[in-house]
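Note sheet for the following structure.
Excluded from the complex is one protein chain; the other protein chains are retained at their positions.
Right, chain A next:
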Amino acid sequence: MRVLVQGAGVAGLTAAFELATRGAAVTVAEARHALGGNASWFAGGMLAPWCERESAEQPVLDLGRDAADWWDAATPGQVTRAGTMVVAAPRDNGELERFASRTSGHRRVDEDEIALLEPDLAGRFRRGLLFPDEAHLDPRQAMAALHDRLADKGVEFHFGADASAVSGFDRQIDCTGMAAGDDRLRGVRGEMLILNTPDVSLSRPVRLLHPRFPLYVVPRTDHRFMVGATMIESQSTGPVTARSMMELLSAACALHPAFGEAEIVETGVGVRPAFSDNLPRVEARGNTVTINGLYRHGFLLAPAMARQAAELVFNQDKSMELANETDRQRQSA
């Protein structure tokens, strides 16, 4: 079976992997000229379904639970399994209690254990939560690794390609996000920074809770830290605003004052495609299967969506049942 995957964001790459693994001849067409520039490129890369459950519905936990295993198998060496640390300033301890009561899969950590796990945060926070089963990856490295793995498997990539110009496929998978033009989708703008400082070391993503400016810092290689991310009901792709930058930076400095001397090596803006329930959909229409609405859970939920899409492609009889998988899980949640 010959399958065309449109879009080389996290949804497209994971779908291509699932299809190629099942023996399809896969071609990936991406309108951009290289990997990157899409919402996935600006993602945090946290595989944190337990933390996300604080504001997301149950399917995000159910569908995201196996994501770290999937990435580990598909891109060996990319996943760091060190959990997630959640802290709050003493004044915002109420936020910590609220977070703890809305989530599972965590244990309390005190000042000593925080110091043991993250020595640079020693003495800064008295109480926190550790989500030991969570993981993270660097989205850009993981996408590049997946791309290479796919190329090894014989998947063809066409960058800068108009998908309508390529033809002769049995099935198509549309993974183009906002560009799919689905009027049920809305864009949720996210702004992020990449900071560089040798003065801080973190072993795992740290979330700093705040009633209005919650923030996460994800450590990357070479003293880099991804700081994110705003959630604004807008699909503007314009540059990061002064207010967002100020909020992100002041929260980062509240986590550790040494971030004040860090270099801002990049600012980025991504627009997350979301349906009104903020849950993703895999849908089949004719010869096309669509994966969309990954919202802020691209790396977390793309593997599960890719599997569903691949099964749809290979088993049309079950199509209706599987197309409604997400809805059913939401209703039973």
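By our rule, a contact is a pair of C-beta atoms (placed from the backbone, for glycine too) under 8 Å apart; a residue touches a chain by one contact, two chains touch by 3 or more; residues count from 1.
We adopt the following convention: contacts and distances are computed from a predicted model.
> Select, from "NADH-quinone oxidoreductase subunit F", "Thiazole synthase", "ABC-type quaternary amine transporter" or "ATP-binding cassette domain-containing protein", the UniProt-recorded name of the complex's unshown chain.
UniProt protein name of the non-displayed chain: "Thiazole synthase".
> Given that one chain is not shown, which residue among A:R102, A:K153 or A:R285 touches it?
Missing-chain contact among the listed residues: A:R102.
> With the full complex in mind, choose from A:V5, A:A39 or A:A56 the residue touching the hidden chain.
Residue touching the chain left out of view: A:A56.
> Since one chain has been left out of the picture, which residues of chain A touch it in the full complex?
Output for chain A: 55-57, 98, 101-102, 185-187, 189, 211-212, 232-238, 241, 243, 274, 276-279.
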